[in-house]
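The block underneath contains the structure these notes are about, expressed in structure tokens.
With one protein chain held back, the other chains of the complex are shown just where they sit.
By written order: A, B and C. Residues from 1 in each chain.
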Amino acid sequence: MDTNPCNIPTTPIAKAGKLVARLSADHQSVVNVNGAKIGEKSIAVIAGPCAVESKEQLLATADFVEKYGGCILRGGAYKPRTSPYSFQGLEEEGLQLLALARMKTNLPVVTEVMDTRQVELVSQYADMLQVGSRNMSNFSLLTEVGRSKKPVLLKRGMSASIEEFLMAAEYILKEGNDQVILCERGIRTFETAYRNTLDLNAVVMLKRLTHLPVIVDPSHGTGIRWMVPVMAKAAIVAGADGLIIEVHNDPSKALCDGEQSLSSKEFRLLMEELQIIAPVIGRSMETRVAISNIY
Amino acid sequence: MDTNPCNIPTTPIAKAGKLVARLSADHQSVVNVNGAKIGEKSIAVIAGPCAVESKEQLLATADFVEKYGGCILRGGAYKPRTSPYSFQGLEEEGLQLLALARMKTNLPVVTEVMDTRQVELVSQYADMLQVGSRNMSNFSLLTEVGRSKKPVLLKRGMSASIEEFLMAAEYILKEGNDQVILCERGIRTFETAYRNTLDLNAVVMLKRLTHLPVIVDPSHGTGIRWMVPVMAKAAIVAGADGLIIEVHNDPSKALCDGEQSLSSKEFRLLMEELQIIAPVIGRSMETRVAISNIY
Amino acid sequence: MDTNPCNIPTTPIAKAGKLVARLSADHQSVVNVNGAKIGEKSIAVIAGPCAVESKEQLLATADFVEKYGGCILRGGAYKPRTSPYSFQGLEEEGLQLLALARMKTNLPVVTEVMDTRQVELVSQYADMLQVGSRNMSNFSLLTEVGRSKKPVLLKRGMSASIEEFLMAAEYILKEGNDQVILCERGIRTFETAYRNTLDLNAVVMLKRLTHLPVIVDPSHGTGIRWMVPVMAKAAIVAGADGLIIEVHNDPSKALCDGEQSLSSKEFRLLMEELQIIAPVIGRSMETRVAISNIY
Partner (left out) sequence: MDTNPCNIPTTPIAKAGKLVARLSADHQSVVNVNGAKIGEKSIAVIAGPCAVESKEQLLATADFVEKYGGCILRGGAYKPRTSPYSFQGLEEEGLQLLALARMKTNLPVVTEVMDTRQVELVSQYADMLQVGSRNMSNFSLLTEVGRSKKPVLLKRGMSASIEEFLMAAEYILKEGNDQVILCERGIRTFETAYRNTLDLNAVVMLKRLTHLPVIVDPSHGTGIRWMVPVMAKAAIVAGADGLIIEVHNDPSKALCDGEQSLSSKEFRLLMEELQIIAPVIGRSMETRVAISNIY
């Protein structure tokens, strides 16, 4: 037996940059998205369609997001698609529809920005700017959203390490914008049974390392509708401050990501379950509809 | 816009072999490990040291495992170590100590078997045989434990797909042994912030595809002590039928895996938290000590 | 024995978009970078420092790149760095130095563009625009370089599949720019013994699927200086149309990537070895200095 019988490497804790680093157990930022707060005791649920497709689709979807307790509406106007021949989004028309949906529902909206030149325009319509996983290391874009006054939802790159993810957020804070929410959305592994491998370990590690709020996207994280609710609940127990969920008024007709979108009914059920789980781990869910009134 | 605007591949659901496949929503096997049942409504917690080190260590550890509600004692007598110069386990002496601990605590014991030639000997002492992740594709060993009469705890290989994992179990059932428990224990990814990446998606997918009980090992899955309890709770919410947890009466002196072992106090706290969470998702925890009596 | 005894999946050949797809064995594009041709029988070697650091550094390095047979000079003026606190490049001053080096050596220059807003400026100085691996799925940038008249060097994302890589190139061609070179630069795997895992399989597969030239970056692909020459030679035998190599007049003082940069002497030796290997596989090396004169 050798003198060091246990050949385990010293725990390789990732390091956080000085601006994003958590300094103490109760050092926790709250991001205020036009009234919706993320990072507090209350669990925040962002929901909406993958892509804004039409006025009817967006309003119908926004309606039930609001009704069942979502606090922010999501919807893509500019879509990063693997193929240039796929639907690329409604662009500014999509932004206008999001603004319309906000007016109808009072929900703040978040939408993706893919280009430094879009930041100004998107900021005119959106309450929060999303930087997608494909752009997590687009440092020009990180710098530009860092210079804006809008909250930023930063998604983890598909193969970004915890340390790289935190450094991407550091780029934004360095420009003076500390309203940043981190989002775990599934990593790329060898496994092909799910679209991505949602990594809840990341939630636990990120909450330890940074004061920024951390949310989870089980829709992209799994890519499979029936996996979404259970992974959403597990994410909350793992410590996530919120969720971002793809929902659609008619998932079978979605132009994008229909396979992973929840229907109105499925979303309502998930929200109800979250209301039951949240208090058990010391969190809460602010909802506009009492559970007893849902049915 | 092309006619198929949404370039998502059809969900690649893994397939299960005919013996392990779940045939209906309520098709669920229960594995009986000398009285401890896994796969029922009640959550089963297996706990114990990574390696059996000495009589004192094992009995002290077994004592609090039993006291706080563990239903099976784990402990390695034959240890698969990356280096041939690392501690390889106490071998038969370790098996004898496990039998002694069972006598003292009435807990059934599970221990790893690494060699087809060990199956008979280990079966004389253990109530369940563990096939470790490094041996998940050791088909001779799978066949041999399939021929034994003992329940088998089969751990997922570090880079085994869901389909390969299920096929490994099929090898055991094909020999006539249907007392098999599957265990997710972390996969190998690019991330180095944790020892492995515990994959809770696997739990959700496995529960859908097979009637075999599924448990989770957050100790190896993360490799970091403070991550274990939170991932354990998330695993239960993801649908796991139980947990296997490394605990030690003095983790700082453990010959193996001390960095990921819970102390007596940490284990008690986890068990208490699980008792609160289990009912929320329709499960239960049978414990020998009431929560109010713990403190 | 079952009727399909060999459970191998049907070979999952990636698909190429219609513009990048190779239609026949001799369907091969040649990209002309201000006189330097890539995709012909002759092997093209691009070389230069990771970052443009100073006039002295760049001219000294460019001098030996030209002297030993490099056909294009590389050098970063805008640097994508994980940390916002790392050296970010000399920006426009770096572009000016590249133009100066071109004047002194007659070598065309390639440099990275990270932002759609930089494309016009960088195009004024560079002969080829590089899209780095972090921006391979920055579809706005792909579209913008597709609209420019400059050849584009597109690097594979760290975890991009072959199909995604080809679709990224399709974005550029769709805008009317068919002067695209693909570059394999190492993928992200579990292995930590090298910085990345250079994937020569990708070269073989890409050459089969697309008519675009394919080159290899063994410097980023391995991250280790002494691995560069041997992997460079293996890449040529695997079918690469060229190489991009990090070299520096004084690697020990490099501000960036010194660990993987070749010295003048190491570069000369590699070029000499390539001249010997190229003819064996039916390729050639155009060099300005005869082997016999080198020593």
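Going forward, contacts are C-beta pairs under 8 Å (C-beta built on N, C-alpha and C of every residue); 3 or more make two chains touch, one makes a residue touch a chain.
What you see is a predicted model; the values in this text were computed from it and never measured.
Every shown chain that the unseen chain touches in the whole complex is listed here: A, B, C. Summary of contacts with the chain left out: across B:40, B:63, B:92 or B:164, the touching residue is B:164. Across C:21, C:100 or C:234, the single residue that touches the chain missing here is C:234. Residue C:161 is the one among C:28, C:161 or C:263 that touches the chain not shown.
For chain B, the residues touching the chain absent from view are 17, 80-85, 114-118, 134-135, 137-141, 158-159, 163-164, 167, 170-171, 174, 188. Contact between chain A and the absent chain runs through residues 159, 188-190, 192. Interface residues of chain C facing the missing partner chain: 1-2, 5-9, 11-14, 81-83, 85-87, 159, 161-163, 187, 189-195, 197-202, 204-205, 208, 221-224, 226-227, 230-231, 233-235, 237-239, 254-259, 276-277, 280-281.
We adopt the following convention: only the chains that are shown with their structure count from here on.
The geometric centre of chain A is 35 Å away from that of chain C, both derived from CA atoms.
Centroid to centroid, with C-alpha atoms defining each point, chain B and chain C lie 47 Å apart.
Each chain gets a centre from the mean of its Cα atoms; for chain A and chain B, those two points are 32 Å apart.
Chain C has residues 159, 188 in contact with two or more other chains.
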